[in-house]
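Only a single protein chain was left out; the remaining protein chains are all shown in position.
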Amino acid sequence: MKIIRWVTGLIIVALFMYFNFFIIESNTLIKLINVLLFSILFVLIRVIIGRTAADRLVAVDILGVLTIGILALLGLFYNESFFMDIGLIWALLSFIATLSFAKILEGRSLDD
Amino acid sequence: MKIKTRSRLIVFLLSALVWFALTSMKNWQEVFVGLLLSLLVSLIAGQFLITTEKTKHLFLRSLAFAKYLFRFIWEMIKANFHVAYIVLHPNLPIKPGIVKVKTKLTKDSARTVLCNSITLTPGTMTVDINPDKNEIYIHWIDIVTKDYHNIDENTATISAKFEKLLKEVFE
Partner (left out) sequence: MINEIIGTVLICAGIAFDFFGVLGLVRLPDVYNRLQAATKCVTFGTAGILLGVLIIQGFNAFGIKCIIGIIFIFLTSPVGAHAISRAAHRAGIKLTRESIVDIYAEDKELKESSTN
């Protein structure tokens, strides 16, 4: 059972990599951004199936850090530096949101 | 100079540095607003950065910190290859559990850096700290010690390499 799931995942990832790097004709940076967007799809799977609230919290935390990478690559593609401003603010807000949600999950109130 | 004044001065210099790094500094208005804002920040939240007297010369401490940084980056690269091996293996070779280690560091800043470096190095993550008994609870993804209730053995395996270096930096 485990082996079947592993092989299925391997086939999906290999198909995506093949389409991304050999079929689509585009800039190299855009292809790299596509890989990051594909990994964000996995994070969204974890947000949807979840099981517990802490799982979803972990996924949202990771999503914030991945977004900084995407914004840096977009800034490199358009050769503009203001994308990194958005990234820094995003990191700050996502960190504060993670801490406050963890506090709520623990059962304390925010002004404790 | 009192401790609070020194801490506020350091916060002022750091926030001014960040402002001048982020703006282009074309005219005098930006410089003026930056200085004003860093003054405000250092007056409101400046006294929390440094709370104890300094013990050693700054140069020696930066040298020890550089040594710690190289060790940390090397451990971190090892940690990433370890996680990549676990994730790509079909059977997921994990043996997780929460163990306990002891620490000799007493300052809050030293403990924070120790916990952060434990979290980013191979297979371990800090869960909680007990400040009265100087104990740290650590989630370990692949326990290698035989007797996992033995605190000394766990300490020697997990945190001894950083603790020796951090003692030179902070105390």
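The letters A and B name the chains in turn, as written, and every chain counts its residues from 1.
Just so we're on the same page, a contact is a pair of C-beta atoms (placed from the backbone, for glycine too) under 8 Å apart; a residue touches a chain by one contact, two chains touch by 3 or more.
On a predicted model such as this, the values are computed, not experimentally measured, just so you know.
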item: Selected from B:10, B:64, B:120 or B:160 as touching the chain missing from the view; value: B:120
item: Contact footprint on chain A, counting only the chain that is left out; value: 28, 32, 35-36, 38-40, 42-43, 45-46, 52-55, 57-59, 61-62, 65-66, 68-69, 72-73, 75-76, 81, 84-85, 87-88, 91-92, 95, 98-99, 102-103, 105-107
item: On chain B, residues whose C-beta touches the chain left out of the figure; value: 18, 21-22, 24, 76-77, 79-80, 83-84, 86-88, 92, 94-100, 115-116, 119-120, 123-128, 137, 139, 141, 143, 148-149
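Note that only the chains that are shown with their structure count from here on.
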item: Contact footprint of chain A on chain B as seen in their complex; value: 22, 90-91
item: Chain A residues within the chain B interface of the complex; value: 2-3, 6, 85
